[in-house]
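Only one protein chain is missing from this complex, and each of the others stays in its spot.
Order of writing sets the labels: A and B. Residues in every chain begin at 1.
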Amino acid sequence: MTLALTVNSTSHTIEIADENTPLLWVIRDMLELKGTKFGCGKAACGACTVHVDGEAVRSCSYAVKFAEGKQITTIEGLGDEKNPHPVQQAWIEEVVPQCGYCQPGFMMATAALLEKVSSPTDDDIDKNIINVCRCATYYRMRKAIHRAAALMSSLPLPESQNT
Amino acid sequence: MNVKIALIFSLLLFAGLIVGFTDSVATSEYTAVVYNQSDSPLPNRNFDKMMDVLTHQRCMNCHPNDNIPKQGDESHPHNFGVAGGENDHGFQAIKCTTCHQPENNAYSGVPGAPHWGLAPASMAWEGLSRAEIAESMLNMKTNGGKDHKALVKHMTEDELVLWAWQPGVDASGKLREVPPVSEAEFKTAVKQWFANGAVIPSE
């Protein structure tokens, strides 16, 4: 079947036999955007987190058919080196990543949180950021989340971010 | 005597189906388990059938008394500290819909149905007796203002309620257990129980 997707503000038309294929694999292997990670395929680790119409969604558990007509944002669309999203900027300033594999999922989850709660408390962070990081970079992540909140409140948001 | 034998026979058949069901990938049908409604010796047959369903973990897991959804056939607290939050649909950014979509996902084993979420705290059934659950359900102050007609419609037509009979596979690919009464039977029992005045038997 043919599906029309909008990913990072770009329209794509894909041909896919199984409309229940997880959105993750379409993003990674058909659209060649590798920043969204496979960690468990069970919506448990959060490495595959993307935004669907601005909401955090775990793409390994999201049939691609549901994505038709929606705005999908991946880590590649969140920001880039020239125009980083405040969350990415904060991640750089706090030097958060170690192995780095889970980090896009965490940044996407954080960006979604900051859209809802501009200045999250530690409790908000504990409840909403429940991805898994085996390097256990949580200590710096928490600092980076608070920093991102500060960056977002004092700086104008870049145009390209967050469809 | 005949009635007893028929009942035992159908119970055995039912047990066999349950056992067979766990190893089968086919969707279960309960058509073999038909109680003879007019001859039943059980006075509260409709109520009991309805409650057999409502107290099953497919229903109870999302009617908790602590805002924490339960998971699995043994009803453990939802992994990762997930809770219903203020609106029973999750926290600000991690919502039920972050993982749960309008239908089950066979690849991840994450269950799904429209408006997936917790029942409101007023409809917390965890820890209540069958009669107390029924009272809570009938009370328009706690049930979201539903009269009998609306309740029947909710219980026999709502997709999230009826998900209990299409619960899909879990994370390890095993089919989830369904309530011990078939969907058709449940609907009939609900309709008859309300039609007969929604009488809650004394415990």
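In this section, contacts are C-beta pairs under 8 Å (C-beta built on N, C-alpha and C of every residue); 3 or more make two chains touch, one makes a residue touch a chain.
Keep in mind that, in the parts below, contacts and distances are computed from a predicted model.
Asks: Of the options "Redoxin domain-containing protein", "Xanthine dehydrogenase family protein molybdopterin-binding subunit", "Protein phosphatase CheZ" or "ABC transporter permease", which is the UniProt protein name for the chain that has been left out of view?
Replies: Its record in UniProt gives the absent chain the protein name "Xanthine dehydrogenase family protein molybdopterin-binding subunit".
Asks: Looking at the whole complex, which visible chains does the left-out chain touch?
Replies: Even though it is not drawn, that chain still touches A, B.
Asks: Would you indicate which residue among A:M1, A:I92 or A:A150 is in contact with the undisplayed chain?
Replies: Of these options, the touching residue for the absent chain is A:I92.
Asks: Using the definition of touch stated at the top, determine which of B:Y107, B:W165 or B:F186 touches the missing chain.
Replies: Going through B:Y107, B:W165 or B:F186 one by one, B:Y107 is the residue touching the chain not shown.
Asks: Tell me which stretches of chain A touch the chain missing from the display.
Replies: Interface residues of chain A facing the absent chain: 17-18, 21-22, 25, 29, 32-42, 44-45, 47, 74-76, 79-81, 84, 88, 91-92, 95-104, 107, 122, 125-127, 129-142.
Asks: Which chain B residues touch the hidden chain?
Replies: Its contact residues with the unshown chain are 79-81, 107, 171-173.
Everything that follows uses one rule, which is that only the chains that are shown with their structure count from here on.
Asks: What whole-Å value do you get for the distance between chain A and chain B if each is reduced to the mean of its CA atoms?
Replies: 35
Asks: Which part of chain B faces chain A closely enough to touch in the complex?
Replies: Listed in rising order, the residues are 79-83, 85, 91-95, 97-99, 101-103, 105-110, 171.
Asks: Could you pull out which chain A residues touch chain B in their complex?
Replies: 20, 22, 41-44, 49, 55-58, 60-63, 66, 109, 112-113, 115-117, 124, 126-130
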